[in-house]
Structure formats: C-alpha cells, structure tokens
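A single structure is presented below for examination.
Note that one protein chain of the assembly has been removed; the remaining protein chains are unaltered in position.
Right, chain A next:
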Amino acid sequence: MSNDIRIKKGLDIKLKGEAEQSLEKATVSNFYTLRPEDFHGVIPKLISKVGTKVKAGEPVFYDKSNEAVKFVSPVSGEILEITRGEKRKILAIKIQADKEQTYQDNGVFNVDSETPEATKNHLLASGCWPFIKQRPYDVIANPDKSPKAIFISGYASAPLAADYDFTLKGKEAELQAAVTALGKLTEGKVHVSIGKASTDSPLAGLTGVTLHKVSGPHPSGNVGTQINKIDPVNKGEVVWTVSPQDLVIIGELLLTGKFNAERIVALVGSLVEKPRYFVTKLGSEVATMIYDKGLAEGAHARIISGNVLSGKRVRPDGYLDYYSNVISILPEGDDYELFGWNKPVFNKISTSRALTFSWLNPNKEYDLNTNTNGEHRAFVTTGTYEEVFPLDIYPMQILKACMYKDLDEMEALGMYEVAPEDFALTEFVCVSKQPHQKIIREGLDLMLKEIG
C-alpha cells in the first residue's frame, strides 16, 4: 500500500557541493567522543571512569531521569578523558580506540518470535534506544509511553542532504529487522516515506509498514512535515521517529548482536574539492574526512556536523554528531558588503523579489556563506513564513507564544507537533533574522519542564 504526500509550500535551497555517489572508507579515527549535548535533555550518569576499558557497544553512561536508557561506546578502547564544563556538567567523553576492535555480544535476537516487552528491553540494554526520538518535545523517546505510531522518513530534502537511496543500499535485511522490532512497540502503524521519484529505495520493499511517497520542496522530507500530513500528534499522544541510517545500526544489532556504529556520511559543501560519501563511525573525528580532497588547509570555513539548516558547528578537531549523516562545509561570511542592503542581489537566495533575483533562476546552485545578511530585528513582515511552512500551524503566532512563554497558547497552537528543525526554513527566510529554532527549542524545553 502506498499513499502520496504532496507538499506545495516550502523552498528547495540548492547549494554547490552536492556529494557524488562514490563511497570511500574514511581514515580510521584514533579518538571518538560521546557528547551528552547531542542527546537533548539527557543528564548523563557515568558508568565508566577515565581509564576504563570498554568494548564497542558497552554502556558508558545512562540517563539520570530514566536509568534504563543506556548510551554505549561506538568503539572498543579506553576512556581517555572526560571534559566537564560549568557546574561539572559533562561535555564530552573521549575514547581512544583499540587497534583491534572487540564488540560486546548482545546475542542474536529473534525479532519475529520475541514479545514487545523483551524487544524493548533488548533495545534499551544494547544502547539502541537513543536512536528513537519522540514527539512531543523532540527528545529521546520515553520507554514508558507507548507511541501511537512510528515515523521514518527515507526522503532527504534538506540542502545538500545525503541520499538515502545511496547510503542504505544493500541494508534491506537490517532495515527489515529494525522496523519489525519497532512495529512491536506500537499499537499503531509504522509509517515509512520515500521520495516519489525514487526507483531503488531499499525502504520500498519493507513489510509490516505503511509506505508513503513524498514529493515537493523541502521540508517535504522532514519527518515533522510528514507526521503533520499523515497523523498529527494530539495532546497526550506520542509518536516516535527514527532516522533510516540509525535503523541500520539497530537492525545489525538485532541480527548479529553487535553494536556496529558504522555509518555512511556525506561530505558536502562548496569548499569541498570532491564532495563524496565516507564510511565512518559515530563520534569519529571530522578531521579524518574533511582534508583529503576536501577542505583546503587554512581555508576560512565553517564545518557543520549535520545539514546547513539545523546542523551543529564543530571545530576542525571536532567530532561527528551522534545523529548526523552529513558534514557540510561553508565559507565563513564575516566580511562587510558595501551597500549590501540595497543593491541588486544575484548570488544569494531569496523568496522575495525585492531587487533579489534568485527567482529568475530557480535551478541555479548557489554558493552561500554564513553571513546573516542583516541584523536581528523585531518581527515585522507577515506572510513570508507561511510560504515555506507546510504544517497546519501558524508559525509566527507560535513563535511569539514561545517568546512570551504562554504555555496554554503554545499548546493550543500545536506545540506538541513541532520540532526545531520544522522551523529551519522560516528561520532561513526571516527578514528580521530571528533565531526560530532556538525559540522553539526553548519553548519545548519549557513545556517539558512544566507539563512533562
């Protein structure tokens, strides 16, 4: 069964430096880090200390508010350093990898015959749980609450996104095992989406799922958009979302018992000499990928773990984010531009036509930098967000409700349905340069704290 979802409102941001479909093995990283900040809202409680030897897949810390949720080491090695910030908050756990990798054996798990309870416990104990996120609040799923449905978006519409059809190739068995296991944890459906134009998506042949074919501009591939169109979250309900690349890790664990943190990552952006795909592992150093036929040494660039709209900025000696499957590199834009506010603009993207001419050339690939193109202002213009925001929610009104912290209004306007990434495009086009994603994140955190 397949259903079509057509998105009309949105914006495809076409940038230079899309990855070509060739796969390389990244240089093996010597060090790996786990950063609790990747897991929003988790307060880590350490299991191991500095100097502890861990196997790949062995728990390193757990969530203080939910002890069952374990976070495991992506590699085998020795915990080298634990960096702490203010109030001794754990910032990073650095692991030196062994030359020979050893894996903790979780045992082969028969997904077809096991009970839901056993499946859940297996995922929790093996460290796969953090891959499952929930709405409302866009945090790691609460294992005590059963979701009404599970959503998996196999269509990446974000700028310079990794192509799932390519990165998931040959992983059908793992994907099937993972969705079968997840399907046991919900009474509802497992919704899987693929691009309408896709011909060879490994997700297309999965059984036990409801398949949707998505078309239209970004954010059509965002799971939040699809939830809104398929089965929106109501008050009191929970849905789970999992990224396809994480399904592969879950699937392999179920099939072999090994937590294999391997992931295919795209290296993209206009400053990358040869944008392409790498096989690497979660938490590996980005330096192992970005310099070989990539970023010129000393270039003035921003390295982003994730896509250019919602990713995290990392330093050149930083590490791959736990959830990202793309590393984007953009030129920094910290320079002045003479009369940049009124002269005709041909080399930047705009949804208006106010002497901005990107509408003349919708298929051109742009080389955008990180300049804000203007200063932060109060909300003034109206109607611009709605053009790129396909959810049945009033974007400016909900942002303002978050800013003045009116919980009732936030709830009424649909806060349970959204995640920060849903507001990436409105933030991109915002004339007043307001930090939409941050506003939404803070709003969600407030709700989580006050309502739970």
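By our rule, a residue touches a chain if its C-beta (ideal position, glycine included) is under 8 Å from a C-beta of that chain, and two chains touch if they have at least 3 such contacts; residues count from 1.
We adopt the following convention: contacts and distances are computed from a predicted model.
The complex includes a chain that is not drawn, and of the options "Ethanolamine ammonia-lyase small subunit", "Inner membrane transport permease YbhR", "Na(+)-translocating NADH-quinone reductase subunit B" or "ABC transporter ATP-binding protein" the UniProt name matching it is "Na(+)-translocating NADH-quinone reductase subunit B". Listed residues A:313, A:364 or A:449: the one in touch with the omitted chain is A:313.
Contact with the omitted chain, checked across A:30, A:66, A:121 or A:370, is made by A:370. Only one residue in the set A:68, A:287 or A:345 touches the chain that does not appear here, and it is A:345. Across A:84, A:353 or A:405, the single residue that touches the chain missing here is A:353. With the whole complex as reference, residues 13, 15, 159, 232, 234-237, 302, 304, 308-311, 313, 328, 330, 332-342, 345, 348-356, 358, 368-384, 386, 392-394, 396-397, 412-414, 424, 427-433, 435-438 of chain A touch the missing chain.
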